[in-house]
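The chains shown are only part of the set, and none of them has been moved.
Chains: A and B, in written order; residue numbering restarts at 1 for each.
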Amino acid sequence: MDFGYDDRTEQLRAQLTEFMDEHVHPAEPVLHEQLAAADSRWTHAPIIDELKAKARERGLWNLFLPGADGAGLTNLQYAPLAEIMGRSPTLAPEVFNCSAPDTGNMEVLAEFGTPQQRERWLKPLLDGEIRSAFCMTEPEVASSDATNIGTRIERDGDSYVINGRKWWSSGAMSPRCKVLIVMGKSDPEAERHRQQSQILVPVDTPGVRIERGMHVFGYDDGDHGGHAEIVFDDVRVPAENIISGEGEGFAIAQARLGPGRIHHCMRAIGMAERALELMCRRVTSRRAFGGPIADQGVVQQWIADARINIETNRLLTLKTAWLMDTVGNKGAHTEIQAIKVAVPQMVTTIVDRAIQAHGAAGVSQDTPLASLYAHARTLHIVDGPDEVHRRSMARRELKKYR
Amino acid sequence: MDFGYDDRTEQLRAQLTEFMDEHVHPAEPVLHEQLAAADSRWTHAPIIDELKAKARERGLWNLFLPGADGAGLTNLQYAPLAEIMGRSPTLAPEVFNCSAPDTGNMEVLAEFGTPQQRERWLKPLLDGEIRSAFCMTEPEVASSDATNIGTRIERDGDSYVINGRKWWSSGAMSPRCKVLIVMGKSDPEAERHRQQSQILVPVDTPGVRIERGMHVFGYDDGDHGGHAEIVFDDVRVPAENIISGEGEGFAIAQARLGPGRIHHCMRAIGMAERALELMCRRVTSRRAFGGPIADQGVVQQWIADARINIETNRLLTLKTAWLMDTVGNKGAHTEIQAIKVAVPQMVTTIVDRAIQAHGAAGVSQDTPLASLYAHARTLHIVDGPDEVHRRSMARRELKKYR
């Protein structure tokens, strides 16, 4: 048992932290100004491209991707880097070409894509030239159960024809978004986990109608591409756009799930660290009732509990990454669900207290806290609500006794 | 001891509920459409005026105001009506001319205003023709302590000259807002609670600069007038604009506090009832894992706890209203603080769970829940953070033992 990061990780953490301090954090207000000055909510801000170029130059690029296509890190090595990016969740992941859902989409293409698919879509994604979206969730059904999916992917000659309605397709409002990976049912009569397929759909295919951007609390998340509601109306794509093969949709979804959870959770831990830092700065600099707010016992309790909960959740997330690296997704099933439940709870609580410590500024546009909260709050819901995961964990625990 | 509402209250509750069901709730989407279609975020939507006319016609008008100027209800009689309005917090209070901060401003003018002040400002406010704002909170200081105020109100001949910076002046972004009540220091050398004055400032007075609207979790609250940051730069108003007299500012602020808390808390209870209703409707109409979500034990626990906490908090708020009516604000001090702490806790928890029960729809623009949450969350902060009130309550409790 060894709780120290390895040398490669330590070196990358140092480089990344330096880059964040020098380039990313100072660029946060610039991003907001550029977006405010733009004609459209869905503009791609120039500052992002400047930073991407710098990051790539330094080799801080595609760190999430194992194998030769990417930086070749293990989950355990990448996790602490995702945490650092999470300190600036709107800006940093894209700067290092590590932002969801592109990361998951690239993983899928790297693992399951044909040479043509890789050439056409993976290459520009790896180069950070285009963005992509993943169309899974549907408004009409409980999306935590993949068998509920209503969207159809039907073979018709050399094509597949797609019909359905998706929402919360992250990133699809961005003008850079060029391709959608769509999950749908190709064979509703097949065995439960063989009914689904995933298929590549260029965003400009006739019949693809992006209807609106979803709001999260009052935010439209234009800064990282929004979340679209998209109608697929007799959308026809070549049969070769299918990924891995008909009926492989569920297996592909499972494959992306594990690393996705690690990334989400580690970024969330970075968000919690950021909120804790902001809270500490605020309470040491503000006074009330004759002393710094930092001297108040209740605030100290918040800070201690934040430190404790960050540490425990980070360790469990790292252990999960280690399990995935050593025994695979299946062997890490319980832990993957555990962090899916535990980390959002931790981060929403810490951000909420940081808000409280800031008073009215905390809920306003003058700190990133309200926006962090909105983002953290969604983690209790995306990829299945907490309750579904707790239920599943409990069943696995109880199996030992039945 | 008697826990039943009196006849007048029951009658008004019935009328108000009927009006809400017939006119207000159906108008909620209309309001959002009108605002979305308007050129500016700060438009006054026509639907509001239509509803105001209807409400006034039925005598559902100025219900908050005791005495001959208003409906003449006690706090205990008005409280359950405020709850009903709180079910649609964006729209209903203004429809019945019972929306903050106009209510507090009208109370102040009714109690402390000169005949001229009443004629010029109270009358059009009572008629719902103009709106007003209350400028108290400042960005640079902990506003929970009135002695911290930095804004100056200085006598200069027949005028007062005002200098300072305020923020979170609710309603001041509205084009209908015509007058500001400004709290400032007229004599920093006076005894602690005689340093402040309140003064009427027409919003178009030279030197009044509305700088920006504050956001709350991404919302700008344009639908009810926003929250402005305002600079007062050598703003000169006639000396007769002072309210009640120099040094009376703190006493006036105290006078408005009690009823304001009751109103806030009862509206918040209405918000909680609305959220609980939405949650119940959702879980009875959605299915997951082979049955309605309503059959899940965790959801049932949320619902039972919501019912319990609404009941207990409503009773304490009503008792507080009764105490204010029978023994005055001072005698109700502990209870006023208790509801200030307890009710926000109750309502944020219930709204948060209603969000969770809705999944992704809960955080989106498709339900009022995320917006209710943002509003509820601010109640932990406005008029002093929870922690300040708990501390003060504890000191009063401990006094018995020292």
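Just so it is clear, contacts are C-beta pairs under 8 Å (C-beta built on N, C-alpha and C of every residue); 3 or more make two chains touch, one makes a residue touch a chain.
Please read all numbers here as calculations on a predicted model, not as lab measurements.
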Note to self: Quick check on the homomer: 2 copies visible, but what's the full number in the structure file?
What the structure shows: 4
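Quick note on the criterion: only the chains that are shown with their structure count from here on.
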Checklist line | For chain A paired with chain B, centre-to-centre distance based on mean C-alpha positions, whole Å | finding: 37
Check: Once bound in the complex, which stretches of chain B touch chain A?
Finding: 137, 139, 142-145, 167-168, 214-220, 286-289, 296, 298-299, 355-356, 359-365, 370-371, 373-374, 377-378, 380-382, 385-388, 390
